[in-house]
Every structure is written in structure tokens, then in C-alpha cells.
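Encoded as C-alpha cells, the structure appears first; notes follow it.
The complex appears here without one of its protein chains, the remainder shown in place.
Labels for the chains are A, B, C and D, by order of writing; each one numbers its residues from 1.
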Amino acid sequence: MDLTSPWLILLLPLASAVLITLFTQRWPRLSAGLSIAAVAGAFAVAASHLGAVLHGENVVLTGHFTWLAAGGHDFHYGYLVDGLSMVMLMVVTGVGGLIHVYATGYMKDDPGYARFFAYMSLFMFSMLGIVLADNLFQIFIHWELVGVSSYLLIGFYYRKDSASAAANKAFLTNRVGDFGFMLGILMLYFATRSATGSAGAGDFQAMAQAVANPAWLHAAVFSVGGGHWTLTNEHFLWIAGALTFMGIMGKSAQFPLHVWLPDAMEGPTPVSALIHAATMVAAGVFLLGRLLFIYMPSPTALSIVAHVGAFTAFFAATIATTQFDIKRVLAFSTLSQLGYMVMAMGLRGTDAAMFHLTTHAFFKALLFLGAGAVIHAVHTNDVREMGGLIRKLPFTGWMFVIATLALCGVPPLSGFWSKDGILHLTEHPPGYAHTWIIMLLPTITAVLTSYYMTRLVLLTFFGPPRDHHRYDHAHEAPLNMTLPMAVLCVLSVIGGPLLLGPEVLEHFRAITRPAGVPEQHYVALDAETALHALVIFGLGAGSALLAFGLRVIDPDKVKAALGPVYRFIDNRWYIDELYAWIVKNVQQNVARLCDAFDRYVIIGTVVNGSAWTTRAAGSVVARFQTGSVRAYALLFLAGVAALLALNL
Amino acid sequence: MEALVFWIAAAAMVGFTLLTIAARNPVYSACFMILSFAATAALFVLLDAYLIAAVEVLVYAGAIMVLFLFVIMLVNLRESEHEGLRLNPLMVLAAGTFLALMSRAVKDLGSAVQEAPNALVGTPGTLADTLFSRYAVPFEAVSGLLLAAILGTVVLARRKEDA
Amino acid sequence: MNAFLHDWVLTLILAVPCVAATLLFLVPAERKGLVRTLGVGSALLTTLLTAWLVFSYDQQAAGFQFMQKLPWVASLGISYQVGVDGMSVAMVLLTTIVFLAGALVSCGIQSRTKDFYILLCALVAGVFGVFVSLDLFFFYFFYELAVVPMYLLIGYWGSTNREYATMKLTLYLTAGAVVALVGLLLMYFTYGHATGHYTFDYLEMKRWVDGGAGFSRATQLSLFPLLLVGFATIAPMWPLHSWSPGGHAAAPAAASMMHAGVLMKLGSYAILRIALPLMPQGAVHWLPWVAVLCCFNIIYGGYVAMNQRDMKFVIGYSSSSHMGYVLLGIASVTVLGTSGAVFLMFAHGIMTALAFALIGYFYDQTHTRMLDDLGGLMQQVPFVGVLFVMMAMASLGLPGFANFASEMMVIVGSWERYPIPTILALFGLVIGATYLLRTVKAAFLGPKNPRWDGLRDAKTPLERSPFVLLVGVLLVCGIYPAPIVSLIETGVAPIVHTVQAAQAAMGG
Amino acid sequence: MITVQHWLVLSGMVFTLGLCGVMMRRNVILVMMSIEIMLNAANLALVAFNKHLAPVAGAVPPDGQVLVFFTIAVAAAEVAVALVIAMLLFRRLDTVNVDDVANLRW
Partner (left out) sequence: MGDATTSRLLEVFGTEIGLGALAVLLIVVDLLKGKGRLTGPADAVRLTAFVGLIALLVHAFTLHPAAPGALGTLDAFSIYWKRFFLLTATAVLALSGPYEARLPAGRGEFPALVVFTTMGMCLLASVSDFVTLFVGLEVVTVTTFLLAAWRSALPRSIEAGIKFVIIGALAAAFMVYGIAWIYGATGSFDFAVVRDALARADAAGGPSGALKFGLLLVLVGLGFKIGAVPFHVWIPDVYQGSPTPVTAFLSVGSKAAGVVLLMRFCWDVLGATAQGHEWLLLLAGLSALTLLMGNLGAIPQTDLKRFLGYSGIAHAGFLIMALATHTQDSAGAILFYLLTYLFANIAAFLVVIVVSRTADNAHMDRVNGLAERSPFLAFMLTVSMLSLAGVPPLAGFFAKWMVLRAAVAVPELLPLVILSAVMIVVSLYYYLCIIKRMYMREPIDAGVLEVPGGARLVLLGCAVASVLFGIWQAPLVEAARVGAAALH
């Protein structure tokens, strides 16, 4: 096999996962080495195609084999390397590789060290499968595999009840999303099946071509489910889009399927960094990009996407302001940022979304790694037990601060470029999204982001230490943890045009923009934009500083003043409670009802009833045999009489 | 003349039969039954079945009934154990139905039978010829049956002390 | 040798368990080692034969192969006729694998080992017989033969409420079987009446049907439900399922494995093999009802499973839920969906066999399967735990396991025919994930219950082999399903085309 | 004139009386006597039928009377057997009442 074959990108992590599981469990170091080597290899293979993709306008690499075929349906397994996937490949393997290195330090004393790396490799395989997939079904397969790797990694500390509960929650929430996703896939597949000719089932390129064909797009009606329903093209597109988007909402934790992500912080911190910040949750955004050709012709579908994204961004940001668990704050922040990306997709800003995805991967991973280093040092997640750690962990602290600034969009850090690109989109939203949610909430969210991140930094690293015992034992992380942080820090800082130069950035945008997406022009760094960004940052950071740094405002008084509003936000808008209520009172009762029906009606009444009736009939019949021979004679005669009466 | 004999004998047969099944004392029953059989024998004579009539008297009224009487004596029921007629409505219904259905059969006899009696059919000679030619098999079988019955009754009656 | 095998392989596959059972009779009951060796040896031998069969089946030629026909009772139109198409090859393979795993798992049985293996062999012989018979008499003969040994297997070696469960199971299945029997006999008579040739020869009837003659529409409409209800009892189709969870729960490991893994497949197999191709118009008329009822299987079964506290009941109801997918795939009569159904029969067979083998393994030690009593077993028995998680993942339709591929085939295949049941089936996957993950968590994850400190994990290769075998098959067929699917397709496609042609004719 | 119907009705009445006897009497011996009455009625019917058969080819063979012979012989055997069992019953249980022997039931 060619050493640059994209198959290798999939095979290496898979091989690593299998090898570790089957053979090298007993040698943790070797396992970690295998795992890192696999990622590095995948990175190298991916990078070998970088140039081609960067320089050619439409260079795509494809390849496939038939995974399953029956009855004229060909399900392929293949790869599709284009600009969009190349960006994801680099992010996933690059950031992923760094996190692997970090994990060698973080997981050092864990008894499940080898197992951890096996899971990580499995995750890499699954994730890269999504990235490389050339058809919907393959993406679904890897979608599920990513789900299970996430399940395994969240539940890594399986001795803890909360960890396995969180893992279940993540899996199930994603399953609900995938329910819609598969329905969407079915609708799309069958609608384009005749138009895609001999291509494999759900092949992206063939589908995109088919959809681009005006004859298809303007078909009078679409039949769904073999003609059980017929839909006009507008309805068809938005319904199919919305259903597919359910899958994306699950994976990218968009409201209302976001509930699993905060709980997912039960997993080891590198996992949070890799899966729940940098890569897996971005898969939804990536898929939106892949499928944008479906959404593009349908303003309704795009509008749904944009609104869900915008609302999620705001919603998560509000919650983040109240949390005290360092990882949870970051989790909600991730939700919020994903909301931005999804919204950008809904506003047809594929390139902006992908750009933000990339930069977000850098600084959010850095934040998580920093948080991990902190947790590693003080053995708690609760910021109320921290404080002043900048003195003990100067390197980590400053890294964290830089990442925060990047996240808050302070120019000229990477976050500024990507986030402002998205905010720019909201200033002149297309007609279908011309609502206050799109126009107002993202900006408010930006302020809130600055607020909660500053609050987090202040509580964690500045001020007096609140738990001296923990403070005293804190120590800086080892090199294998700090080094990846440093690399990420560099990327976070220069991830924008500083790294690549404006031309490359433009090119980046070009390659991540699927065919048919109208080109949009983004602002360059100028004084007005920078000022705008700084004002937003200043508002948020300033209020946080007043409350938590300078102690001018007592946060408790604010809390008391806000009363129910605060409680509402603190309790995550009671969404989890609502779901718990539904699970407990609706689902559980349906289950009980079915069980009771089975127990008492089907088994108790019908089955046992007929058995009982037969036995009872037997006893009755046997009672005819009274033992009295005269009765027998009578019965005999009665039989004779009846026989004669009936037949004479 | 024949009719008169028929009616008298028929009345006797029915009457004695009724008395047989109705008598409280088994000994009386047996005696009535002998009388009933005698009436039957008379009826057989009326039907020109002389040999059968003779056998009826000798075997039935003679041998079999004596056997009955013998056993009745042997068993020697106490007076209190004599029982009378117990009519059960179900029983009456069943018997009545049977009789009613039989009367329907009587009305629809088919062509093989004629109403009036035939010429002489049953001389002992023809009877014997038939018995030993066409019915040789049942004849031999009956002998076997009687032998088996004797054997069996002897065995059963002989055993007293086994327990 | 090859030529000989070609004619005799099916008979040999059938004969090996029979001969093993007979030999076991002659072995003194005390020689348990010898008994086990014989049991496992016969399983290995059938495995070899089946492997030869699978690799020698000519997919290009398709159709029935390895045919053998001997006159049996000529005056009654009965002949011993065996042959396999792609579908039956897959089922024979399934049976063999489960048999081998079951025989290995049963090595742990201490009481009346000999009798156990005799019954197991008899059961397996019956199942093989059903899958290879091409004569309706022998089909039914083996069908019944497969049902009855289960009575003793559960009754003697079983657990929870075994006497009730085994009686219910046996009677229920026999009830279904006799309904089917009436249908089969009427079919036989109708065919004989129409053609003047009274025979139980399946192929002859099929040729007659394919040749354009076939049963009258009225006959088909009235006989099809008899066959359907009869065979669907063992499938088991809602609301005829109630024999199954209790039976699963009561049965000893190997019996549940055979029961859930193979026995339940007889029903759907019989529907596909007999009812559909011989009565295509009946199928067109009645299958929509199956599509409705299978939703109950999926959703209702899933919800009932959710409310169970006994692990085997969870898996038991989940089986009836999964069988809903099989029925949906059959009802869809599309090549994709129906092949998917057969593939799912295969996958589910392996998967439940694994489930029951695992549950049996630790139940032997814990003597409880109640979720509330268990907990944290993963720490104590990691090997069993990991395999259990894999089993659960396979069961909830995780890609990489054969179950996913087959369920996907069913769903994609039936979408165009029965969209609403398909949507429910998709929702069923959510329900399935719910109860399976909950079960995994309750039993294996979380803090360990100190009560289970003494539990022993499967350590020796012999102990591990059945589990590894089953999970390996699931993975191999799940990661690259194309070969087995194309094998199954060769068998399923003609059946589907027959029904589709009837549908076209009726619709026109 | 006395027709065949007269004979048949007579025999039927006696047969029914015998039936009633079987059902009404509790004494085993009387039950057996009732059965003898039934057999006797059957004999009467046989002889009467024989006498009234339409001649087919000249004469009527006395087949009916032959069966009467056999019936009487068989009845004798039956009675012998029945009576010996009744005697056993009396010896063992000191009763000849059939209502007292109803231990085998249900």
C-alpha cells in the first residue's frame, strides 16, 4: 500500500487500538507509544496531502470498496479528502496528537493507562472515519463509533457511579439525535437514489451533484417512505435537513440535546480536551459543512440551524457564569462556542465556522489541558477551593490566561479573527435569519464569554488561596504536559493570519467553502473592529474584575438580588430536571405499563387463563366419572338416546 | 285365537317384567322373572320357534334363573337392604326417548319385512343345518367362551384365602 | 472425497449430532470427561463440515445445492430431501457456531452431564434438520424435534420458575407448531388435489408455484395466516411472545443459547422458506399485518425490557424486540430488507448466545441475576465484563458488530415499504440503548458490591473460547459484512422476487 | 291381526323395562337380571323378525333363531361371570349394592 494512502489514516489508529487491546495491555508505556505513533502517522499521512489540497482548487482524493451490497443498494466504505476534510484532519490529528502526549503525563499513575490509550486510538479511528467518510452511511457508522468511544472514555472511571451515569447519558442523548439523523439519511438517500446513478449509497459528491441539478431541486413533489407521504421540495428539504440536524445537535451538543456534555466532564481531562472540546463535538459542525448542499436551497432549514446555534450560544454562556466546577465552566463555554459555529453554518458561513472550529480547537484544548494541569495539581475541580494558583503554577496560569484571551476574542489572538468573522455574519444576516436572536444574542454572548472566563481565571489563579492545604501541595506539571500546552498556546496566539498570512487565510476559506456557497467578504484587522472587540471584552471582563478581582461588587449580593433568575440559570434552566422528569414519569411509566400489560393481560389473563381454563375444564369433565355404575348406565343410555335422536 | 294368546302372553311378559324390576325382595324378582321367561316361551311358540321356546324354558328359566336364585340365597340380603323402585326423571326421560325413537324405527321397517307372519321357518332341522354350516365359527367360539367362563369363574370362586 | 462430501455433507451435518447422541447413550454416565469430549467433539466435527459447506457453496450458481433425495415413504409422498441455499447456509453456520459455543460452555455442567449433552445434540439435530430439509414432512418433523428437548433441558437444569416456564414454552411452541401443521397439511392436500400428485416435496410445489400455476388466491389468503401464526409463535411475534422471556430466564446457559440463538430463528426461517415463496399472494395480503405487529415487538418489547430487574428477562424481552426487526425485514419483502432480516437472525443468534453464555457464566457463581443485587462486577470479572459490554453494544446496534449492519439493512430496506414501522424501529434503537446501557451499568459498572469478592473470571483458554468465538464472529461479520450478505442474498432474492411479482400481479 | 309391529313394540317395551331396571336397581344381581330381560327382549325381536321376513328365494332361513341360541349361551356365560364377581364383592365388602362400590372415581 502506498504510504500516503488515506486508508492509512484510518488503519493506523485502528491497528493501535486493536494491538493495545489484544496484546500490549500489560505494557502501558508501549501502549502509549503505539497510540501516539498512530496519531503521528495519521498526521503525517494527512499532511502529505496538505499541499495538494491547498494548492489545487478542487483536488479531491477518493477511494472506496463495497462494504455491503444487497438488492441494488451499494454501501461503500471509502474516503473523500477535500478542503473541508483536510482542515478537520489536521485539527483532529494535530490537536489530538498533542493531547495524546499530554495524556502520557496526566494519566501517569492511572491503572487503566493502556486501556486509556486503546480508547483514545479507537476514538481517533472513529473520528477520522467521520472526517474521511465519502457517504452518509459511513458517516453514520463512524458517528456511532465516535459515540461509543466517547461513552467508553466518559465512563473511563467505571468504578464511579457518576461516571457511568454520565456515559450513559451521553450515549442516549446522542442516540436520540441519531434517531433523527438516520431518518434524515433515509429521506435523502431515497430522494437522490435515482439521480445518483451507480454511485454508492449516500455518496456525498453524487448527492451534491444530484441536488445541484435544477431538475431535481424543482421536482414538483418528493415521495417519502415509498410514496406514503409526498412533500413539496421546500418542505422536503427543511424536514430532511432538520432531521439530519438532530444528529448534529446530539453530537455537537446543541440545545436541547446539550445535556450530556457538561456531565461528560466525568471523563479524564485529556478526554474532555480532545473529544468534548476540540474534535468530536466539532463533528457536527463538520457534517453541517458536508451537507450544506442540502441546507443551501432551503432557507427554513438554514434558519433552524442558525437559530438553534445562536440560542445555544447564549443559553450556555448564561449557565457558564454561575458554575464553580472549572471543567463545567469550560464545558458550557464549549457549548456556547459550538453554538457560534452552528449558527455560522446556518448563516451560510461555512468558512467562518470552520475557521472558528480550528482556532477553538487550539485554545479550548489549551484551556482544558490547563484545567487538567490545575486539577492534577490540586486534586479538585471546584474553583472555590482554589485561588492564587498563579504563584504555584505560573506556566499553566499564563497559558490559561492567554487561551482565555483568545477565547474572548481579544485582538490579535486567533479567537479574535474567527469569532469576529462570525459576529460579522450576524450583523447583516440573510433574510431568513433576520431576527433579534441572530442579531443580538451573539454579541451578548460575547460579553458573557468574557465575563465568565475572566471570572474563572480570577477565581482559579488570582486572589488569595482559599484552600491552603491544596494550595501548598500544588506543583507545576511535568514537561510532557506543559510541552503540548506550549504548542497549543502558540497556535492559539498565532492561529489567525499571523500564522498563515491573509492570503492563506483567504485560501483556507476558499477550500472550506463547499461549492455553491456564496462567497462572503470578511473584514481585515482594522481599528474599528478591534475596538469593537475590545469593548465587548472590556464589558465582560470588567464586570468580572469588579466582582471577583477587586471585590467592589459582592457576588453574593448580586446573586441574592437576581433571586429566581439566578437560580434558574444556576440550575441550567432546569432542562436536566425536565428530562429527568420525562424519563421518570413518562418513559418509566410507559415501561411499567407495558410490563404490567405483559404480566397481567398477556401472561396472566390470556396465557395462564387459557391454561387455567383447560385445567378447570379437565376437573369438571373428570367429575362426570362419579364412580356410581348406575350413573354410568344412565350416561350410557343418555348417549344412546342422543345418538338416536340426532340420527333417526 | 292366536291374537288372544298373543295378548295374554304379551301382557304376562310385560307385567312380570315390570314386577321383576319393581319387586323389593330379590327372591320375588327372580320368581317373577321366571314367569316372564315362561310367557316369552309361549310367545316363541306363537312364532313357531319351538326349539327356541324349549331352550328358553330349559336354559333361561331353568338354569340361569336357578343360578340367580342360588346366588340370591347365598348372599341372603337382610330385609332392610331390600330396595324399591327409584324413579329418576333423567332416567325416565332417557328411557322414554329411547322408546319413542324405537317406535319411529318400528314405523319405518323397510322392505325386507312383511307385516304378516311367514310360513314355518324354524324347524329344528333347518336350524341345526344353519347352525353347523354357516354359523360353525360362532358355535365353536361360544364353546370356547363357555370353557373360558367356567375356567375363570372357578378360579375366582375358588380363591378365598388370598389377601 | 469431494464428490462424496458434495452429496452427503448435509446428511452428515445432520447425522453427527444424532450419532453423538446415540454414542452418548452408550457411555457410562460417570465418565463425564468422555461425555464432554464427545459433545464438544461432535460440535467441532459439525463445524468442520459446515466450514466446508460455507466455502463450497457456489454463490454464482445460487439456488439449492448439495441436494440429496432419497425416497422415504413413497406411498405418502414423503421423501428425505435436503439441500441448502444461501439463506440456509447462513442458518446452518449460525447453528454450528452456537452449538460449538454451547457445547463448550456446558463443560461446566456437573449434574447429569450425559443427559444434558444427549438432549443438546437432539436439539441441534432438529434445528439442522429444519434448516436443510426440503420436504415439508421432514421440515415439520425436525421442527417439532427441536422443540421438545428444550422441555427437559430447562426443566431439569433450569433456574427461575423453571417448571412453569418450560411447560409454557413447550406447549406454546407446540401449539404454534400444530397450527402450522394444519396449514402445511392443507397445503399438501390442496396441491395434491390440484395436480393429482400428492407430495410433500417442497421443490416440486415451488416449481409449480413458480411455473405460474400455484395456489388459488382464496387458498393463499386462508392458509397463509395459519402458517404465519404457527411459525410466528416461535419467531416470536407479538402477542405470541410470552413463552420466550420466561423460557430464556429459566433455561441453563447452553439451552438459552440454543433457544434464543437458534430456536427462535426457526419461525422466521420457516416463514421465509415456506410461507412466502409458496403463497406469495397470501404474503402480499397478510404481511402488512406483520409490519404492524412487529412494531409492538420492537417498542413494547423494548419497554417491557426496560422495566425488568432480572438480567435474563432483560435480554429475553430484548430478543423479542429484536425479532421485531427480523419480522419487519421479512414483511418488507425487499431484497435489502429481507436479506437484512436473515442477516439479523444470524447476528442476533450469535449475540444472544453470547449474552446468555456470559450471564450463565457468572450466574453459576452468583446465583442471582437481579440487577439490584449485582453491581461493579467489571472490577471482579473484567473479561466477562468487557465481553458483556461488547455484547450490549452489539445488541444496541453499534457499527462494527453484525447487528448494526443487519439492522441498517432492515431499516433501509423497509423504509420505502413501511415507513411508520421503520420510524418506530429506529426509535426502538433508542429504547434498546436505554435498557442495555442501564443493565450494563447496574451489573458491571459503579462501585463493587463486596458480596462478589470471590467471583472468578474466565481465565483458561477453554473457558474463554466460547465467548471469544462468538464475539469474533460478530465482529468479523460486522466489520466486513459483504461476503455473508451476498451469500444470504442469493437465497433471499428469489423469494423476494416471487412475492414482488405476485404483488405486481395483484396490484395490476 | 297381530303384525310384526306388535311384536316389535312388545319387545321394545320389555327392552326399555330392562333398561330401567339397570338404572334403578342397586342390587348387582338385579341389575344383571335386568340385563337378561333386555337380552330376552332382543331375542323376541329376533325371532319375530325371522318369522316376518319376506321370503326371497322360497324359504326364509332361520338365521334369527340361530342368533338367539348364541345370545342365550353368551348370556349364560355373562351371568356366570357376573354372579361370581358379585359373590366376590359380597365376600370382600359384604354388600351387593352397586352404590357401595364407587371408590374408583374422578
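Heads up, the rule we're going with is that a residue touches a chain if its C-beta (ideal position, glycine included) is under 8 Å from a C-beta of that chain, and two chains touch if they have at least 3 such contacts.
It should be emphasised that the depicted structure is a prediction, and the values quoted were computed from it without experimental measurement.
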- Query: What shown chains does the left-out chain touch?
  - Reply: A, B, C, D
- Any idea which of C:V182, C:V229 or C:V292 touches the chain not displayed? C:V182
- Task: Write down which of C:L10, C:L152 or C:A232 is the residue touching the left-out chain.
- Result: C:L152
- Message: Suppose we count only contacts with the excluded chain; which residues of subunit A make the list?
- Response: 614-615, 617-622, 624-625, 627, 629, 632-633, 635-636, 638-640, 642-644, 646-648
- Note on the structure: Interface residues of subunit B toward the undisplayed chain are 101-102, 104-113, 132-138, 140-142, 144-145, 147-149, 151-153, 155-156, 158-159, 162-163
- Note on the structure: Those residues of subunit D that touch the unshown chain are 4, 8, 15, 18, 22, 28, 31-32, 35, 38-39, 41-43, 45-46, 48-50, 52-54, 56, 60, 63-64, 66-67, 70-71, 74, 77-78, 81-82, 85-86, 88-89, 92-93, 98, 101-106
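In this text, only the chains that are shown with their structure count from here on.
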- Task: Would you identify the chain whose C-alpha centroid lies closest to the centroid of all protein C-alpha atoms displayed?
- Result: C
- Whole-Å separation of chain centres (CA-atom averages), subunit A against subunit D: 97
- Query: In angstrom, rounded to a whole number, how far apart do the mean CA points of subunit A and subunit C lie?
  - Reply: 37
- Where subunit B touches two or more other chains at once, by residue number: 88, 91, 95, 98
- Query: So which chains end up touching which?
  - Reply: A-B, A-C, A-D, B-D
- Note on the structure: So, in the complex, the side of subunit C touching subunit A is made of residues 168, 171-172, 239, 242-243, 246, 300, 303-304, 306-308, 334-337, 339-340, 376, 378-379, 393, 397-400, 404-405, 408-409, 411-413, 415-420, 422-423, 426-427, 429-430, 433-434, 437-438, 441, 444-448, 480-482, 485-486, 488-489, 493, 496
- Message: Which residues of subunit A touch subunit B once you look at their complex with the stated criterion?
- Response: 634, 637-638, 640-641, 644-645, 648
- Provide the residue numbers of subunit B that touch subunit D in the complex, in ascending order. 2-3, 6, 10, 13-14, 17-18, 20-21, 26, 29-30, 33, 36-37, 40, 43-44, 47-49, 51-52, 55-56, 59-60, 63-64, 67-68, 71-72, 74-75, 77, 81, 83, 85-88, 91-92, 95, 98-99, 102-103, 106-107, 109, 111-119, 121-123, 126-127, 130-131, 134-135, 138-139, 142, 145-146, 149-150, 152-153, 156-157, 160
